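What follows is a set of notes on a single structure, which appears directly below.
What you see is the complex with one protein chain gone and the rest in place.
Moving on, here comes subunit A:
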Amino acid sequence: TIRFILIQNRAGKTRLAKWYMQFDDDEKQKLIEEVHAVVTVRDAKHTNFVEFRNFKIIYRRYAGLYFCICVDVTDNNLAYLEGIHNFVEVLNEYFHNVCELDLVFNFYKVYTVVDEMFLAGEIRETSQTKVLKQLLMLQSLE
């Protein structure tokens, strides 16, 4: 299962933090910093997986943003790597060529996207069309 999802930029600013496990606030900040430290030192030659505490982090870099998913060690690395890509494709479609500023100014919408695709630490929906349709419905309710 997914323990948390983080989107950070290269400077370590959090762009999204979704927790599927209970941590207190200090612990969350510590985790955010640790993940940043672990992930940003790696370059393209490295694998997209890092062992992290008792878990592992599957991450992918898009431009200046790191999309990190922390999962159990027994989980399938490649599946979650594809999961990240799927998520980014949905964001891209939803925001029409997504960029970092989109995520910053619409941070609550990004949470909505996350909630449509992941729930309670599981991948909930993988079909991009279904997710986008649902997102548009939700937007129309605003």
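Here is the rule we go by: contacts are C-beta pairs under 8 Å (C-beta built on N, C-alpha and C of every residue); 3 or more make two chains touch, one makes a residue touch a chain; residues count from 1.
Definition applied: contacts and distances are computed from a predicted model.
Chemist: So one subunit is absent here. Using its UniProt record, which name fits best from "Small ribosomal subunit protein uS9m", "Ethylene receptor", "AP-3 complex subunit delta-1" or "Serine palmitoyltransferase 1"?
Modeler: Listed in its UniProt record, the absent chain's protein name reads "AP-3 complex subunit delta-1".
Chemist: I'm checking contacts with the chain that's been left out. Which of A:V39, A:L81 or A:V98 qualifies?
Modeler: Looking across A:V39, A:L81 or A:V98, the contact with the absent chain belongs to A:L81.
Chemist: Using the touch rule from the top, list residues of subunit A that touch the missing partner.
Modeler: Those residues of subunit A that touch the unshown chain are 1, 13-14, 16-17, 19-20, 22-25, 28-29, 32, 45-51, 74, 76-79, 81-82, 104-105, 107-108, 111-112, 115, 119-126, 130, 134, 137-138, 141-142.
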